[in-house]
Every structure is written in structure tokens, then in C-alpha cells.
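Read the structure below first, then the notes.
A single protein chain has been omitted; all remaining protein chains appear in their positions.
Here is subunit A:
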Amino acid sequence: MPNVAKGDGMRGLAVFISDIRNCKSKEAEQKRINKELANIRSKFKGDKTLDGYSKKKYVCKLLFIFLLGHDIDFGHMEAVNLLSSNKYTEKQIGYLFISVLVNTNSDLIRLIIGSIKNDLLSRNAVHICLALQCIANIGSKEMAESLAPEIPKLIVSGETIDAVKQSACLCLLRLFRTSPDTVPSGEWTQRVGHLLNDQHLGVVTAATSLIHTLAQKTPEDFKNCVSLAISRLSRIVTSSYTDLQDYTYYFVPAPWLSVKLLRLLQVYPPPEDPAARGRLNECLETILNKAQEPPKSKKVQHSNAKNAVLFEAINLIIHHDTEPTLLVRACNQLGQFLQHRETNLRYLALESMCLLASSEFSHEAVKKHMDTVITALKTERDVSVRQRAVDLLYGMCDKSNAEEIVAEMLAYLETADYSIREEMVLKVAILAEKYPVDYTWYVDTILNLIRIAGDYVSDEVWFRVIQIVINRDDVQGYAAKVVFEALQAPACHENMVKVGGYILGEFGNLIAGDQRSSPMVQFQLLHSKYHLCSAPTRGLLLSTYIKFINLFPEIKGQLQDVLRNNNNLRNADAELQQRAIEYLQLSTVASQDVLATVLEEMPPFPERESSILAKLKKKKPNVSDIEVVKEGKKSSNPPTLNNSAANTPEATPASAPVPVMAAAPAPVQSASDDLLGLSAGPAAAAPITNNFAAPASFAAPAAPAGGGGLLVDVFDTPPAQNNVSSALAPQAEENFFKFAIKNNGVLFENELLQIGVKAEYKGNLGRLGLFYGNKTSYPFQFFTPTVSCPGELASALNVQTKPLDVNTVEGGAQVQQIINVECISDFVDAPVLSIKFSYSGSMQQINLMLPVMLNKFFEPVEMDATTFFNRWKQLNSPGQEEQKIFKATFPIDSDTSRTKLLGFGFGLLDGVDPNPDNFVGAGIIKAQSSQVGCLLRLEPNMQAQMYRLTLRTSSTSVTTRLADLLLKLF
């Protein structure tokens, strides 16, 4: 039984908690709570003034009710009253209630700032500590502004007791994180370093955290801390466990403090002063030595504490990356852990060793453990441990072991967890390309990859193998042979058909001499897959067939039959139809010479960074760091398939387009680069026609002028024969701006289709549900909506579209599509939603602006008049203000304007402007990269039917964009 009567136990509270626990049902609990709430409310409202004890007890009960998950809408004032009590137990409950219930922009904070200040200046250390803890727990901006100046004094004053110093350090740290500008700089920053020498290790522990965070921002200001931290660390690691008494944990002296000091040192490069450097290296050696000593206790706490320090020491050794002996020793130590019986240690050793693999000093030492890591990959039960093993194998891979590692990873891929397959595919593809044993091995590896995990092979991977085959003429014949063999499997993945189709189209002639792979056999093999493939792949195969007409004139007839087949010539998919028509025409009218010129072998691609690497970096930002470090540190780059000197990741732009685009005419290329990453459908098909886009229209003059371009750029001028228009649909723009102040509604409607939107936004994230309703009684076929971010928008907005499960929308039916957006930085344009479908045989295209605008990532802010005007005054630099005076488009009505501004996302601040007709508002744009505060003033002029709009924000682009959006609303 719990000892409820212990100390200051509140009997009433204990009884209440017991009652709640005895409730048999949710309803009974709710009833008991309602009864209690009524009781407390009557006590608080009663005439009799409550004594401190009762007040404390009731506030505590309210807190308990809140923690059970119920809303509390009263009692705040009573809690605030408790703060001014002189009794610790009452004060503590008051502070606790406020810390737990208050959210940062509550009015309550302003009320309590006075009480907190009183306690901060009190002579009672217990009260000071309560106040500091409360500030550290809430840490709001208001608190930072009014209280931060008080804290440094407490930290550096000689009169402050240790417990207060500890809390003050961490309290200041919290305020610094909330709002760095409010923390005053000054003489204290010079003195805070000396706390590392403090006698009280608790003070040192707290101060180290503070200094660590401050030093990350301005390392220069805290440089003197390096030597102080080293000498403190040295005293700890050389002490025996009896020296530090209270701070020894299971025979390990001050493990937490040691870790914190070692982390602080990782902010800086190795010390230049040889004495300090020597002393630090001694510390690190001692820590490594201790790991070899027999344990002083069998308890896991002992080894955990010891190893916490050891791993952090290894992190520092890796961070410095200058001491070969230490690096190799670290590696050997981790090697022992790889076979430890504790899963935690094996996991951490794999993780840490992955970092060591990137150092030139320890790379070789890491490689010795390959077999153990491979065993881990096969036998570990915890998937996160296996994941670390994959990372480490990737990290330790080089020319000498690539063949084995790639083989092991491929073998593992067959049974790997779904969650890590895609990443593994990318890793295998990169390793195979980076450290090729020879090119035939490379081709084999990628084809195996498609065979084993075709679903996880992204476009980048198969584009890349084609790029490399085209650039290396010594591998082309081999590639043709193996893809031909791979295609003979009864069930082969569509990605295999794509690679096969492309390679045979280019190099099928190299194996045509063999009867078993004669032109006819090749064609029949490919065509046997044709009907099972999606439209983009079929498009690719049609291109292969026209190339075959050039390569193998002897089977021209059969190929033309396929092109002439009504399934293709009258296909509902405009893309396939057009290819069939143009290719058929090309093969009929062009002479063999013209054909040979048009369908000439693809020229080599310019060398560039592997697009796969770019993809992996996008997926795992932390991996890319390792990659770059590794590349940067090695004196010479390992040989890669593209032996180009400029091929280091740093030297090439990150946006690596797909290989085939290189052959496109220059002006088209720039337009298609952006598209490719976003709309996989047309992109996969587009490249194939690029290299003869112009001749195609030459050979088939009947085709509309823009016909070639259509395949490349869905926004380009469309051909006339279909009802396909790339211009924005009528009224799209007007509808678009309506969504500035609402999240749900109809985005588009014509006689065929209605598109509804339901959106939710939170912080920098948004989720849109699009509802496509077929208003007719006939199905829409090949219904493909795609969303793209043109131009700069691609880097400002991250848009993820879930493809539709179906590509047919039945008559009268509705399908839903979810789109996730993430705002990276502020932006102007809207993503383009392009919908293509075939309706009773004619192709329809509708282009719309997706209603995602900057103010969707806007959150209202409440503030009082003083704060508002202070901020307003601060934002007076050029570009921060935008003022517009304009004629009202809609009738001026106070309530409507209010609704519009609230819908737009502003928090309206009443009573700030002396004129009640004017509106004053504030809000924050939450982008991932930055948050921009915005202030607004809108002054209507009824007589003139005009408005004056003034906006101030800290970012010029945000000011302009918000002003433009607002202008459209009034």
C-alpha cells in the first residue's frame, strides 16, 4: 500500500484519488469528477475566504483531474494566489499547476511574471529555485523578455548557493533556446567558464550544458573553456572512485559530467596548445585503458556508465580525426563490442564504427570486422541493429571488398524488412557503381537488384544503369546479352522490361548474330511483355520498336503491324497514340538513310554526380554527411565508373537529372529538369523521344507543331486534336484565391468533373484531400492527376502525392487523393495540379493551381498593445514594411473583414488601435527553415470605399507575398 499519509499528505486528495481508482466505469469516473468540480467551484466562489491549505488541496485536485485528461477552465486565479504564499508546500503546488497547465501564450503568464520576479529577488533560496524551475519549465518568450536579465547575476554572484546556481544555469539555457536575443551578453559570459572549476560537481554539470549550447552559437566567446574542460575531465578520469564520493555511480567517477565535458570539447578543433593537447590525449588513453580493465562490478549499471564515457571519448577522437593510434585503438575496442552479449553494446558499436570507417586512419582497421558485421546482418533479432549493420557495411566498403559486401547485401535483400529495402537498394546501386570490379559485374548487380527487389528500384537506379551502359562501349554487348536472358524469366519485373527495352533498342544488334537471339526472337520476347505493362513502359517499348525498324529492316513488316494495330493507333492514351502514329509514319516515309540518322545510337552522357546518390542524400541527410566527409578527406577519390575528375559530390550540383535528358535539345532540358523529379509518369516516357523530337515532326509534317514537345513538357503548347489544354482552367484563379481564407470547398467544376478540397494545416505541415467526382454516367479512363512545383517552388515546398489506386473513375463515382505538403521556406507560386483523363475517347486535360498559399502556414499570435507596438517599431528597416492603399473590391463590412482576417490566419488584437474600425493583427509564418512574425494594420475608409493596408514582417519576400494575397480579399 502506498504511504499516502507521508509528510504533508493531503487527506482529501488521497480520498479523491482512491475514489477515482475505485470507479468501475468511465461514466462513474466522470460523475465523480463532476461532483468534485462542482464542490471545488462552490468553495472557490463562496464568501468565506479559503485558507492556504484548502486552496492548495483544491488546486492539487484540479491538477489531478487535468492530468486524467479532462479540461479545466477555472482555478487559475487560485493557483496564482498560491504563488504569493510564504509556505513552500503551497507555493510548490501553485507553481506546479501553472507549469503544467499554462501554454506559452496565455494571459496567465503576464499575471505570474510579477510573482516570479518577487521570488527571484527573494532571500529564500527555496523560493528562488521554485521560480527558476518554473521559468525553465515554461520558458516562454514573454518570460525570456522580462526575466532573462535577472538570471546571469544569480549564476556568477559569489553569494548564490550551489543549488540556485545549478537551476539558474539551466534556466538561462532554456531562455536562450527560446529566444537567444533576450539573453544579455556581458561580463558574465567571461566568468561562466570558471564554473567548470567549481567545487560542487552539480554546478559543473549544469554549467557544462549551458556552456555547450552557448558555445555552439559563438564558439569564440567560450574558447577559454576548452582548457578548463580538459583539466576538469583529467581530474575526473584520473581520480579513483572513492575520491568523488557522491558523484561516483557504480564505481564510475562522475559519468554524466564526463560525457558532457567530452561533448563540449566536440564543439572545438583539437587544442593548439601542446600541453592541453597532451593532457587531453592522456585522458582519452586513460578512458580506453579503463575499458580493458576487469570490471569493478558485475552490475550492468557499472558497465553502462563506463561505456557511456567510452563511447563519448570515441566520438571526440573521431571528431578530431588527427590521432591515428587513438583511432585504431577505438576501432579495436568497438570490434570487441561487436560480439558482446549485450544487444545495446553491439548496436552502439556498429553505429560508432560507421563513423570510424570514414576516417582514413581507421578505415582499414574497420574493414577487419567485415565478417562479424555480415554475421550481425544475418542473425540480429532487432531490426534497428540490422539497419546499423547495413550502414556500417556501406561505410566500410571500398574497392577491395565491394564484391563481397555487395553480394552479401543482395543476399540479405531477399529477406530484408520492408522498411529498409528501398534504402538498401540505393546503397547497393551506389556501391556497385562506385567500386565496380568490372562493368559486367556492375550490370549483373543492377539486374539482380531489379530481379530481387524490383518494386523498390526507383527510376534513378534504372536510368543510371542505362547511362553507364551507353557511356561504356565495352559493356554494351554483354548488357544486351544479360538483359535478353533476364527477360526470358516467366515473370519479370516491369523495371526489367524498361531496362531490357531500352538496351535492346540501342544494342540489340550486338547479339542478333546468334540464332537464339535473332531480331525476331528479341522482338517477340519484348512484345510478349507489352500487354502486361503500364502505359509509360509501353511507350518506351514503342520507341524500342522504331529503333528495331532501323536496326533490323528484315522484320520491319511485323513491327509496323504492331504500330498499326488499333490498340496502339487508336489508343485512348494520347501518348501511346501519338507515338504509334508518328513512328508508323516515320517508318513509312523516311528512307533508310534518314531513319539511320534519326535513330542513331545515343551519344554518351556528360559526367555528373550519380542521381542515385542525390536520392539517398535526400532520404537520409545524415548519410550524406558521412559521404561528403569521406570524399573530402581521402586524398584521392576512389575510381568510379565515370572517371571524371570533377565528379566529386561537392563539385557537381545536387540536382542530378536523369541520364537520358542529356541528349535533349538545350532549351527543353532546362524545362524538363524540374519536371522529372516530380512527375514520374511522363518523365519515364519522355526521354526516349527526345533524341529525335525534332526529326519526328519533320518526318511527319501532318503532326501539330508542338507535338514533339508534348512528350517532354506537359505544360508546353499542346497539339490541337485533343481537348487538351495546358492553360489554367477558366475561373481557376478566382477559385484559388477564395481558398486563401478557407480550407474546404469546391476547387473546380465543369460539366464533367468536380474537384473538392478538404485541407488541414498545422505548423509547417499540411494535408489536402482532393475529391474527384465524375459528374457523367460514363467512366473516365487513364485518370491521372499529377502535382508539380514549377521553378523555385520545388525547393520551398515539399509536396508528396499519393498516387491513385485506380486509374478509372466510374460514372457518378468519386475518388480521393491525399497530398501532403511541407513548407520549407516562404514561396509565391502555387503547385500545379494537372489532371489528364480520357472521356469517351477524347483526351481531357485540366490544369489548376493547388490552393496552397503562404498564409496556410500561418499561426495566430496574441499580444498586448505594448508588445505589439514594441515589435512594430523594431520592424522598421526598408523592405520590412509594405503599405498598399486600394479601392475596395467588396463592400466594406466590419464583420466580414474580421472573418476574412481570422480565416487568413491572423490573431486579431482588439483595443490596440484607438480607432475601433481599424484592424490590428499578428501571426507567425511557420516554415521549416525559418519562422517569420507578421504584424498587420488594416484601415478601412467608408467614405472613399478604400483601404489602407500596412504589413510589417522581418522578411521582404514574406511581406510582399502576404500583401498581394490580402489585396485580393478586400
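Rule of thumb we're sticking to: contacts are C-beta pairs under 8 Å (C-beta built on N, C-alpha and C of every residue); 3 or more make two chains touch, one makes a residue touch a chain; residues count from 1.
Following the convention adopted for this analysis, contacts and distances are computed from a predicted model.
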**Request:** Write down which listed name, "Regulator of G protein signaling 11", "AP complex subunit sigma", "60S ribosomal protein L6" or "Gap junction protein", is the UniProt protein name of the chain that is not shown.
**Result:** "AP complex subunit sigma"
**Item:** Hidden-chain contact residue, picked from the options A:Glu312, A:Glu423 or A:Glu460
**Value:** A:Glu312
**Prompt:** For the chain left off this view, which of A:Tyr247, A:Tyr412 or A:Phe970 is in contact with it?
**Reply:** A:Tyr247
**Message:** Can you say which of A:Thr182, A:Asn304, A:Asn401 or A:Gln585 touches the chain missing from this structure?
**Reply:** A:Asn304
**Item:** Full-complex contact with the absent chain, from A:Thr89, A:Gln558 or A:Gln880
**Value:** A:Thr89
**Complete:** Listed in rising order, the subunit A residues that touch the chain left out are 1-4, 6-8, 14, 17, 21, 60, 63-64, 67, 69, 87-89, 92-93, 96, 100, 103-104, 126, 133, 136-137, 139, 163, 166-167, 170-171, 173-174, 177, 201-202, 205-206, 209, 245-247, 249, 254-257, 259-260, 263, 301, 304-305, 307-308, 311-312, 343-344, 347-348, 381-382, 384-385, 622
